[in-house]
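Now for chain A:
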Amino acid sequence: MKKLYDILSLQFELADFESKRSDLAFCKVKASQAISLLTHLRDIHGYTHLVMLTCVDWLEDKQFQLTYLLHNYATKTDLGILVFIDRDHPVMDSLHHLWKQGRVYQRELHEMFGIDFPGSPGVEEPMILEGWQGPPPMRRDFDTKAYSDETYSHRPRVQNEPEQHMKEQLYSED
Partner candidate 1 sequence: MSITLKLIWAFISLGVVTVWGLTLNGIVQKIFARVQGRLGPPVWQPFIDIIKNNAKRTAITHGIMFYLGPVFRIAGGIGTYMFIPVIFGSVYFSNFSMSGDVLLVMYFIFFGQLGMALGAGEGGHPYSAVAVSRGLAQMTAFEVPFALSVISLVAQYGTLNITEIIAAQQGGFLQWTLFTNPLAVIAAMISMLGMNMYNPFSVVIAPQEIPIGPPTEYHSSFLGMLATNRGIFAGAKLILFMNLFFGGATNLFSLMLKTFWIYMFSVFVGAAYPRFRTEDSIRFFLKYPTAIGIISILLFTL
Partner candidate 2 sequence: MNDINDTIIPEPVPEYPDWRKDAKTLTNAGLSEEEQDWFCDARPQPAKKSWQVMENFLNWARSNSLWILAFGTGCGAIELRPLITARYDISRLGMQPRPTPRQASVFMIGGYVSIKTLKRIVRSYEQMQGPKFVVAVCSCAINGGMYWDSYNTVKRIDEYIPVDVYVTGCMPRPEAVLAGFSKLKELIKGGKAEGQNLYAEKFDWYKENQKRVIKDWNMPDYNW
């Protein structure tokens, strides 16, 4: 994996190589080079399978970490490409032309994190939520408990003293 990283570093501005296991490694790349790196990996190095595309919200650093995880069926190795984008203006290049399922991942990320992928088909359509009016729910600053408390009414809890309760249940006649 380190070898591949060294080869790739000649062409792309990579950083922070982290080998997790013998078959899994992560490395950082600049957002502007990400799609060309993915294309390169897919076409030249046999990383033909897009395992997933996900986002981690680093609220403290005001950054979104997009993770493109690729798998190579020949060498049976995974390579995670990390792309950090600005949290306030999250825009990223689309990869729907590389993998067909890419547009579905991007649609979900647009809905859940508010990341924009210009050019991805149907990215604006709501996929999972319907009539959602709040902020994108997977962002760290969205408080699901507060939202749920204020939107839905909870069933009031009846708390019994166990001993007293059982006494009433079992020996209520006494």
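Selection criteria: all candidates are chains of the complex that A comes from, given by their letters.
Note that contacts are C-beta pairs under 8 Å (C-beta built on N, C-alpha and C of every residue); 3 or more make two chains touch, one makes a residue touch a chain; residues count from 1.
If you're wondering where the values come from, they're calculated on a predicted model, not measured in any experiment.
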Identity of the candidate that touches chain A (this complex; choices 1 or 2): 2
Within their complex, chain A touches candidate 2 through residues 128-134, 137, 142, 144-145, 147-148, 151-156
